[in-house]
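Here the complex is missing a single protein chain, while all its other protein chains stay put.
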Amino acid sequence: MGTIRRVASIVGAVGLAASSLAPSAQAQQPVTLRVAIVQQVDSLNPFLATYQASTEVGRLMYDYLTAYDAKDQRPVEALAKSWEKSADNLTWTFTVPDGKKWSDDQPITAGDVAFTYNLMMTDKEAATANGSFVAGFESVTAPDDRTVVIKTRAPQASMLALDVPIVPEHVWKGVGKIADYKNDTPPVVGSGPFVLSEYRANEFIKLKANKNYWRGAPKYDELHFVYYKTVDAAVQALDRGELDLVNRMGPAQFDSLKGKSGITLNKAQGRRFNELVLNSGAATRTGEPIGDGHPALKDVRVRRAVAKAIDQDAIIARVNGGYAERGTGPIPPVFPDFHLTPETVRPFDPAAANTELDQAGYPRGADGTRVGPDGTPLRFRLIGHTSRAYDEQAGEYVKGSLADVGIAVDVQLVADTLLDEYGVAGKFDLIFSGWGTNPDPDFILSLHTCDARPASPTATGTTDSFFCDATYDELYRQQGAELDPAKRSELVKRMQQRFYDEVPAIILGHDNALEAYRNDTFASFTIQPDPGGVIMAQNGVWGYYGAVPVAASTGSSGPKGLLVAGAVVVVLLVGGGVWLLARRRGATAGDRE
Amino acid sequence: MTSIVWQRRRAAVGSTWRDFTRDRGGLIGLVVLGAVVVLALLAPLVTDPAALDVTKAAGERWQPPSGEYWFGTDHTGRSVLLLTWWGSRISLLVGLTATVLSVMIGTLVGITAAHFGGWPSAGLMWVTSFFLVLPSLVLAIALSSVLPRGIWTIVLAIAVTSWASTARLVRAQTLSVEARPYIERARVLGGGHAHVIGRHVLPAVLPLVFVNTTLTVANAIVAEATLSFLGLGDPAAVSWGSMLRAANLHGAVSQRAWWFLLPPGLGVVVVVLTFTLVGRALETVLNPRLRGDR
Partner (left out) sequence: MTAPPLAESSPRRGGGVLRHVAGKLGGALAGLAGVVVLGFFLFRLIPGDPTVTMTRGRQVDEAQIAELRALHGYDRPIVEQFGQYVGGLLHGDMGTSLFYRRTVAELIAERVWPTLLLVGTSTLIAVTLGLWLGIRGAWRRDSPFDRASTGVALVGWAMPAFWLGMLLSMATGNLFPSGGMRFSNTPPDFWSQALDVAHHMVLPCLTLIAVVYAQYQLVMRSSLLEEMNADYLTTARAKGLRDDQVRRRHAVPNALLPTVTLVFLHIGLVVTGAITVETVFSWPGLGLLTYEALAGPDLPLLQGTFVVLAGSVIVMNVLADLLYQVLDPRVRAS
């Protein structure tokens, strides 16, 4: 009996300890927004961070020179309040107003801005992540504390879209080798709405509100980015109240949260698209052919027939679960100024595709597979990522659709490294690709210009499709120099029409951004653009900054979790005690035998 | 061989079978296993593989079990029953071929190491013990991430990482067989290596190898499921492991889609369990040391 009493007293003590812990923990809970982060963060050093998740966190810590409006993404004040450009479009003058302060109370000056840009222009390592923004700069100077003067070598359209975090000179001038500076130990002096408070690689990034933020401090105390290895795990955590905000959900996960109490869903227009690239003739910049693409795909009639034969609506309905918009050109509908609505939408029409292929001189062979004029059967390799579920499923649809028009497809899912190698070297017929887009269309359009192709067979280019078309390139040049928004929009649409007609790639769909948050902890978030926009992965920090906690919000699960943990410990102890007793009883029984 | 030898062997097999049938677990295992194998073989005759094509999937996505879909549907609207049924083919195929390959390597290495001796034997034993301690899944992961994706890669990865225990077992058995006087007699009478191994060592070692095989299959099937789950399997082939991967990837847990998780996992458990039961029963019958114990 002594044993029982001893076990009972231990259990009691532990139970008391657990229950006494819980309320005290609750009393001091700050109001926290907990956000799932599924992607990697490569660095918190703003000069090195290139991954989307890293730049998103970096943005919360460091403001840029200008920002994008939450409603319509037009350039608005960030560190600079106003700006003007010279008549020749080569000199830009930005004004950094008085009164903005770093998180350590030092004033933010034009000198900090000039220091940051100059560092990137002189130190190769500092140019790792954002060097392209300053590549065209002639000089950056700060004649006084309030004025930044940037001279560019040629007119640059992206001067109000310089996505470069500005760092405090008084901290960073003491940093020796930029590449070795991790910038992950608080205090990290910043200018954004939040400052870093704790970083645990692969577990979480904790930020706390910056009381000095020039727009005013956020309406809650802490912002935690918590790592989840899969979106599915994050969705379960949201469902259980361990998280407040999740994005990048798959259709199934999004649907599974429908109708759950305490959860608000946000289906937003996304900036990402999936595409099927057709090898229309991979070559270097000098026109030297590379790779081993199928000759029939050089024929635009074949490419058009392929586009007609693929049932894009079925892919959107089945693979995207309906959460995507039909693609036309690369620029998604979320940017209406540049999104293309074609004059005549290409229908899904296998019968027409069959006829056109017959007429173009690709008759069906004995086994039903078409044969080209040179005798090669139309058998295409389709390369996709093993790591992406989309490629696996959409690949089956492409294969099935093209089989109906007499084109055989061999789907090869390969590791990302190998896919990159195939893509860069032009060793594919069809390949899955996808991009995120920015408000400024220049970059995404540049991916299909002749100059984006590699300089030589062994070099790497930025080209997405190896597309090289004089008409497209001429339009690209014109839109780059066009400063009137309406005319530029027209040019950009004409480029995409050309892209649509020449089919170097088929834009399969613009994914919706699927997000969800707990409405029992946070009442509302600022979306961008409004309406139809996203909370996370914005061109800015409005979603996190504008989050409004539910008044008297105590609904965080920490204490509840602790109680359950306490209960588990108690159960284990009781179980252990019972087991010990049973053993002793057993032993006595054995003795009697 | 003379007919007397054959008669004796047949009698031995008969008595083994009688001993085996006395083990209820083993017998149940054998019956269930037979049923699973027959079902797997019948799949193409009874069902239409076209329904496995995601583009032709007829059902709603994530549909719970119903009269039409007994095991519900998956993330693309395919019947989970059909997937599990067809998945059994790949799982069994990979499990069995990998085992045959593994046991072949193991037997070869084991007999060679024991029979010939000298430094080649020492070298082989070192390699064997190296593979024995190496965590097999880690090596299998490394191998299958290096080779192109496909069923045969998995087969190879499992076989290459699992032969060592067979080799050690066979070596020990060969050594004890070769120490027996009649082997000595055979040698004196002019029997070469081929004669000794083929006529005397192999027949004595084979029962043990057979037991080992059934137990290795169980491992190989779990290994296949694990590798496929980690995304190293053939993306085009439906196996139990790849189904579980899809379930994990597409959110079966958050959907609470138990009907997508249970069938493939239970498939693995049932097959592994039956192989283990049969193996243990065979072991009791064929391993004299344990038999005396029983």
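Here are some notes:
So that you can tell them apart, the chains are marked A and B in the order they are listed, and the count of residues begins at 1 in each.
Criterion: contacts are C-beta pairs under 8 Å (C-beta built on N, C-alpha and C of every residue); 3 or more make two chains touch, one makes a residue touch a chain.
Since the structure is predicted, the reported quantities are computational estimates derived from the model, not experimental observations.
Residue A:T230 is the one among A:S158, A:T230 or A:N519 that touches the chain missing from this view.
Note on the undisplayed chain: of the listed residues A:D98, A:D420, A:E474 or A:D530, the one touching it is A:D420.
Of the candidate positions B:L27, B:V100, B:L137 or B:L175, contact with the unshown chain belongs to B:L137. Shown as candidates are B:A57, B:V80 or B:A223; the residue that touches the absent chain is B:A223. Residues of subunit A that touch the chain left out of view are 17-18, 21, 25, 28-30, 32, 34, 40, 42-43, 48, 201-204, 206, 222, 224, 226-230, 233, 236-237, 239-242, 387, 415-418, 420-421, 423-424, 452, 455-456, 458-462, 556-558, 561-562, 564-566, 568-569, 583, 586-587, 590-591, 593.
Although one chain is not shown, part of subunit B still touches it, namely residues 126, 129-130, 133-143, 145-148, 161-162, 165, 169, 215-216, 218-219, 222-223, 225-226, 229-232, 241, 244, 247-248, 252-253, 256, 258, 261-262, 264-265, 268-269, 272-273, 276-277, 279, 283, 293.
By our rule, only the chains that are shown with their structure count from here on.
Centroids of subunit A and subunit B (each the mean of its C-alpha atoms) stand 44 Å apart.
Per the touch definition, subunit A reaches subunit B in the complex via residues 230-232, 235-236, 239, 250, 252-253, 255-256, 314, 318, 321, 386-387, 389, 392-393, 396-397, 399-401, 411, 413-415. Per the touch definition, subunit B reaches subunit A in the complex via residues 53-57, 61-62, 75-77, 145, 149, 231, 235-236, 246, 248-251, 253-256.
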